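Just one protein chain is left out here, and the rest sit where they should.
Here the chain labels run A, B and C in written order, and each chain numbers its own residues starting at 1.
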Amino acid sequence: MWHQQVIPALFPQIILSVAAVVCMLLIAVKRNHAVVHLFTLLSLLLALGSLGRIPGVMGVDGLFVVDGLGVFMTGLILITAFFIGIFSYPYFSQSVLEREEYYILLLLATLGASLMVISNHFISFFLSLEILSVSLYGMIAYTKTSTVATEAGVKYLMLAAVSSAILLFGIGLMYVATGQLGLSGIGRQAVYTPTSGWFTAGLGLVLAGLGFKLALVPFHLWTPDVYSGAPAPTSAFVATISKGSVFVFLWRLFDSIGRDERMVIIFVVIAVASMLIGNWLALKQQNLKRLLAYSSIAHLGYLIVAFVAAGDRGLDAAIFYLVAYFISMLGAFGLISYLTESGKEKLLLQDYTGLFWQRPALAILLSLIMLSLAGIPLTAGFIGKFYVLLAGVYSAQWLLVMVLILSSVIGLFYYLRVVVQLFSRPDHAVYFPRSPYAISTGMAFLVLFILLIWLGIAPGNLITQIQQVVHLARG
Amino acid sequence: MLTDILTILFVGGLLCWLIPGWSRWIATLAVGLDLVLAISRWWPSAHTAMTGKWIVEEQYAWMPSMGASIHLAVDGFSLLMIVLTLLIGLLGVWISWHDQAIAEKRGFFHFHLLWLIGGITGVFMAMDLLLFYFFWELMLIPMFFLISIWGGEQRKKASIKFFLFTQLSGLFMLIAILALYILHGQQTGQYSFDYAVLLGTSLSPSLAGWLLAGFLLAFLVKLPAFPFHSWLPDAYTQSPIAGAALLAGLMSKTAAYGMLRFALPLFPQAVHAFAPWMIALGVIGILYGAKLAYAQTDLKRLIAFSSFSHMGFIVLGIFSLQELAYDGVILEMVAHAISISGLFFLVGMLRQRIQQTNLDAMGGFWEYMPRMGGIAMVFVLASLGLPGLGNFIAEFLILAGAYQAHVGWTVLASLGLIAGMIYSLVILQKVFHGKTRQALPGADIKPLEFLVMACLVVVIFWLGFFPQRVVQAVDPVVKQLKQISLQELPAQQAHQVFAQSSISTNI
Amino acid sequence: MISVPVHVQLLLASILFLIGLVGVLIRRNVIFMLMSVEIMLNAAGLVFIIGGAHWHQADGQAMVIFILAMAAAEVAVGLALILQVFHLHKTVDVDCLEELKDTQS
Partner (left out) sequence: MDVMHFLWLVPAFPLAGFLLLALLGLRLPARAIAWIGTVSIGLAALVTLWIGLDFLQQPPAAGHYRQVLWTWFNINGFAPAIALYLDPLSLVYIFVITFVSFFIHLYSTAFMRGDEGYPRFFAYMNLFVFSMVTLVLADNLLLLYLGWEGVGLCSFLLIGFWYRDEANGYAARKAFIVTRIGDTAFIIGLFLLVKQFHTLDIQDILSQAPQVWAIGAAGAFWVSLLLLGGAVGKSAQLPLQTWLPDAMAGPTPVSALIHAATMVTAGVYLIARMHVLYSLSPTMQLVVAIIGVLTLLIAGFSALAQRDLKRILAYSTISQIGYMFLALGVGAWTAAVFHFMIHAFFKALLFLGAGAVIMAMEEEHDIFKMGGLRKKMPITFWTFLAGSAALAAVPIITAGFYSKDLILFDALASTQGSTWLWLGGFIGAFITVLYTFRMVFVTFYGEQKKVIAHDPERETAMMIPLMVLGVLSIIGGWIELPHAWAHFTPFSHFLESCLPATQLKAGVESWELWLQLLTAIMVIVGIYWSWLAYVKRPALAYQLKQTAWGRALYPFFYKGWMFDQLYDTLLVKPVVWLSRIDRHDFIDYIYEGFGQLNIGINKVFSRTQNGYLRWYLLCVVGGVLIIFSLILFV
């Protein structure tokens, strides 16, 4: 079992762990933001490159399964982390604090997430979750002089701890009911004891725990506070990687134990509530980060539609959706990071009034991101939503499909509000800083821009890729 | 050739953006070149009756794993609409040549304008349902920006309202497209969005009804028909002139085109069940729109509602399922596009001169602008359906066709002719007649403006006296549609008729 | 030896968990809340012990060790944050942390 090939299969995770340690040592030798920053980016790239050496589907001691899905998501997470790394530099370079440790936390959190997407066992899942969460506590409250960051950190910590406890309790109950902690083992057992009360109760608690991480209604209330309190790069991380990885585990879990009819109903309820309430909450929101938080609630609701649709189509849809959503969210928070002026983020929509007239490129990127989030053609978000709808229609989830449509129109309202704000002519002179570290960020924006459009116009390649990956997993 | 047309527009748009100083010339060149291209294919086709094949067809891979491809094809009908789009687009570029309202970021304006034209053109070309939807939505974005950046006072509200309405309705169409795609895939194992492939799908009546409802919702909102017109006055009034002309002239026609090209042929049986309700909506729209138009005190709003009223004729014509009416609808699509553009251009010119569009501020302008008054008269008369102008033939054929099937509704709709006259005369009399409200020496029409308006005038007269060109060009389409009214024909057989006549040559 | 039925054992764990939960909900002092969370985590640990014992496996026990380690890490970060809160707000009352919220317009 434990043979030579396992090492390459886990290369990315190993590289990330080593990088975190090396990073620590680097800081101990000399604090240099640029060096640490570059090192982080390089190690993320290295980890990404090592993905190519993975030989094929393989299980690791029942704890991990390195399949197509896992590899794809690991790649996605690494790329996303890479972008977040880029955005972190201008953001923190203006800060007076020690900023180098942030990159250790970033590497660790990425490690946790990349472990989670290949977790096939509750122990490994729990471990990766905690690596992710504990790093996130630090990342959220990183600007320790800021009251809001600290507040966000405390809130996230308390809620995450409670939800961890709930999750653990649920896992425990499932363990008691089945005697298994591996997903495949539980799946085998679940077939025989599907109606066991303890098992179902445990599953319900696990659902609540995962729902918290995914910020699904009714476990969503932390999202806006944490997003708006945390540094923008961290918000990006919470919005993208942390949710994406948990979503993958959710998928694996239910693929193993099967989608019980009652569970489907619960998911339908959660999805409907998330889509509607998420969008309703954002409707009049004036704070861009909170708005994005609410929007992310709704987007996870859309993802759950794909989840309920299930099957290859559902997974295809979900993965594509995640890609599109990651790109959009990254761009949005990246822009917020970029426009941050000496640690002061531009939070309110009115701070962005007339961005177009000063920095047209940024305004166009942000508009495109908003349109992508709204699922308008020409953008990746459209294909994502189209895919999810396709999955929904295919599995005849008419209620979900209709709610998706209606809520996405509610959503469109506030996305357009943002866009209109960008293009309205300012009453007074506005000033948007030009960050001195614009080149890498600019390149990142350009890449995101191209990706948004390219995936929106010619998604054929990625779709084929995803389909192959998914079939590889089943293969 | 079709991809060339689109590429020229999209690339031209980007160039406009990159080289703002030359954007007007680039836009002129791009649209003009396309216009020449399109006319060079359309004009010969209008001479000869076609045999039901596409004039030009192109297909490229897009999302092969989903059965979606970039399938573009045109027949006389689509080409006609494309020519029209490009013509009005070109005139739109010219009429806003000196427009101060768009002086800021002019390159970006032309970028949006060209992409809007491109989106509309794409809608008229797409023979893949997903691609159709893609272009359908693509139109919205530049339009939204045109309104929200260069629009009037209420532009924020107007642009968002417009986008919300059209987006919501579009999503229903998307659902219907997806459902059709999946149903067809499940029946035949062939998952494809291709128009020709999907035409053969056999559906249960209730299912077909739901799917048709999805399509119709999108089309009725975009048209707009009663009671989905709420976005219209705001969007039309707030958008810049070229945008308003394209919005009222062409974007609404994409809806009519969609009904004729997609909704009717795809669901011929369900159409019959829907027809009476749609006709009722159409007639209510005609009368209610006219009533609203009459009540307005703002010239742009008045024209906007007049457009809404005219769209009722299109709905009535399409769902009367009569050959005459189909021809009438297509003529109305062309004629109304011309006349409403003319009216909006007129408002634009007036606005440049008196900085507002309120009717109370106007009056007696004939004294200072007799030439503009004369041109305005042509469009007012077109709007009220004076014989000799294109709109008359169109409305006559629609009503004559509708009369064959629905006497009562047609008589009611004919009252719209009276109502149309009442509000149309308001335009002429309140603006150009009456006491002179303000002195505007030297305000008469400028040479470039004259050129634009003269083009429209010529076209509208040409349509009025030589509509045969158009009738001939769209003959195959009308023949296809005619089969729908043949209820005796069993469903399957009817489908075969469509499939044969529209299936493309091998690629 | 009288073996206690599994569900009774689980009931005990559940009561423990609820005690922790109620503690989290009703205490306003962050430190007490953190302690209550520890109780909840320990209740979860107990469940794993019960499961391990029930199925005669070491998996449960292994999990408990992970839980303990993780709880320690969490408390460490948590206390650091609470220090910071105290530093900034001069209080550890959790209800004072309400700067982040939807503003009612």
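Quick note on the criterion: a residue touches a chain if its C-beta (ideal position, glycine included) is under 8 Å from a C-beta of that chain, and two chains touch if they have at least 3 such contacts.
These numbers come from a predicted model, not from an experiment.
Counted over the whole complex, the shown chains touched by the missing one are A, B, C. Per the touch definition above, the residue from C:24, C:75 or C:92 contacting the chain not shown is C:24.
Touch with the chain omitted from the figure is made, among B:1, B:56, B:354 or B:425, by B:425. In the complete complex, the hidden chain is touched by one of B:10, B:267 or B:366, namely B:366.
Between the chain not shown and the residues A:208, A:348 or A:399, the one that touches is A:208. Of the candidate positions A:11, A:222 or A:445, contact with the unshown chain belongs to A:222.
Of the options C:16, C:41, C:81 or C:94, the residue whose C-beta touches the omitted chain is C:94.
The missing chain lies against chain A, touching residues 154-155, 158-159, 162-163, 166, 200-201, 204-205, 207-208, 211-212, 217-219, 221-222, 224-225, 262, 265-266, 269, 277, 280-281, 283-284, 410, 413. In the full complex, chain C makes contact with the omitted chain through residues 21, 24-26, 28, 94-95, 97-102, 104.
Listed for chain B, the residues touching the missing chain in the whole complex are 226-227, 229-230, 233, 291-292, 294-297, 323-324, 327, 364, 366-367, 370-371, 374, 381, 386-388, 392-393, 396-397, 399-400, 403-404, 410-411, 414-415, 417-418, 421-422, 425, 429, 432-436, 465-468, 471, 478.
Everything that follows uses one rule, which is that only the chains that are shown with their structure count from here on.
Contact with both chain A and chain B is made by no chain of the assembly. Centre-to-centre separation between chain A and chain B, using Cα means, comes to 42 Å. None of the residues of chain B touches two or more other chains.
Residue ranges on chain B touching chain A, taken from their complex, read 61-66, 105, 108, 130, 133-134, 137-138, 140-141, 144-145, 148-149, 155-156, 159-160, 163-164, 167-168, 171-172, 174-175, 178-179, 181-182. Residues 6-7, 10, 13, 17, 20-21, 24, 30, 33-34, 37, 40-41, 43-48, 50-51, 54-55, 57, 59-60, 62-63, 66-67, 70, 73-74, 77-78, 81-82, 84-85, 88-89, 94, 97, 99-103, 105 of chain C touch chain A in their complex. Contact residues on chain A toward chain C in their complex (touch as defined above): 122-123, 126-127, 130, 133-134, 137-138, 141, 144-145, 147-148, 150-155, 157-158, 161-162, 164-166, 168-169, 171-173, 175-176, 179, 181, 198, 224-225, 228-229, 281, 284-286, 290.
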